[in-house]
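Omission of a single protein chain aside, the complex is shown with its protein chains in their original locations.
And now, subunit A:
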Amino acid sequence: MLKTEELQINIGPQHPSTHGVFRMIVTVDGETITDLKPVFGYLHRNHEQIAEQNTYLQNMPYTDRLDYFNSMANNQAYAMAVEQLVGIEVPERAEYLRVMMVELTRILNHAGALGFLINDMGMWQTQLAFGMREREKILDLFESASGARLMCNYFRFGGVVRDLPPDFIPRLKELLQAMPAFVDELERLLRENEILMQRAEGIGILPRDLALAYSVSGPVLRGSGIPYDVRKAEPYSVYDRFDFDVPVGTVGDVYDRFLVRIEEMRQSRRILQQVIEQLPDAQGGHINPKARQNVRPPVGDVYARIESPKGELGFYLVSDGSGKPYRYKVRAPSFINLTPLGDMCRGYKVADVVVILGSIDIVMGEVDR
């Protein structure tokens, strides 16, 4: 029997597969991981403290930069928090527009996340390019509605900043029409794919009880077999009017998370189709005309949460009655989903770390804030 010695290696912070500046101190015994310690903070931008020095409205574009893949979802969570704090009504059309944007965000996030995951597995850029191609179509829609592709800053208190441009809905319908082909192709290419099965099946298992104990959320939690989705558990906005399923995995490995994301893209498409059907046709109903933007909420606190594509995204705001938040706290899904990384990696090979990390789908802008 060979005597082996434990060795500590450093993955990151400057490593192409860590999805940003993220460092892992990995203790390996041969090829097997015995311990993994995540180190965050390289991208810390003092988000919460900056937000406490800005007015409520000025924070809206800053929330875009938390999880820069999903600026619309961040906007919605923040707008909901302030609306609950102040007591602003949101017109029906605005709610539908919000849901539409956030579901589009979910599709583009998953398309990108799956692409990056496959890239991490060593299948190079093809799948990533496919995902990016679809993402680009959605970003183009965002640009025509909000004026920016990524940092949309589209939401305001009481609605969204502008109504849709006239050609938006036809283009959205076109996109939804073409979408199943893309998702099916993605699934066809990967479902039984030899490389993917070897790299993903049975790797990075997060058992049910551990997932609960770490309070992970989003596709990671659902991959572990817990059908928890804020859209169903605590319907906000107009989600109680739509008919959609919450896909769950069985084992909680990388492959399950992968399948959950594919299915969620289909479910988002279902929601979008219902949105188009039910969208109230009130021009100008995109914002509550009585809602002031320079809000001065009464003293109090609020926690509002949504199901962002990465998990439960919440904003906790404390108001002292002035025009700036007294305390501003983000419950960032990427950060909390990242905490069980050590437990998920223990016992697997060092090459699996990259895949497991990719399957959690993090954005460092949100982890470090």
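Just so we're on the same page, contacts are C-beta pairs under 8 Å (C-beta built on N, C-alpha and C of every residue); 3 or more make two chains touch, one makes a residue touch a chain; residues count from 1.
Criterion: contacts and distances are computed from a predicted model.
Candidate names were "NADH-quinone oxidoreductase subunit I", "ABC transporter ATP-binding protein", "Phosphate transport system permease protein PstA" or "ATP phosphoribosyltransferase regulatory subunit", and the UniProt protein name of the unshown chain is "NADH-quinone oxidoreductase subunit I". Among A:Leu189, A:Val238 or A:Val251, only A:Leu189 touches the chain that is left out of the view.
Contact with the chain not shown here comes from a single listed residue; of A:Val90, A:Met121, A:Ala145 or A:Val367, that residue is A:Ala145.
Of the listed positions A:Ile287, A:Ala304, A:Leu341 or A:Ile356, the one in contact with the omitted chain in the full complex is A:Ile287.
Between the chain not shown and the residues A:Glu6, A:Asp29, A:Glu136 or A:Glu234, the one that touches is A:Glu136. Panel shows subunit A; residues 54, 57-62, 65, 133, 136, 140, 143-148, 151, 153, 156, 161-163, 165, 185, 189, 194, 284, 286-287, 289, 291-294, 323 of it touch the chain omitted from the view.
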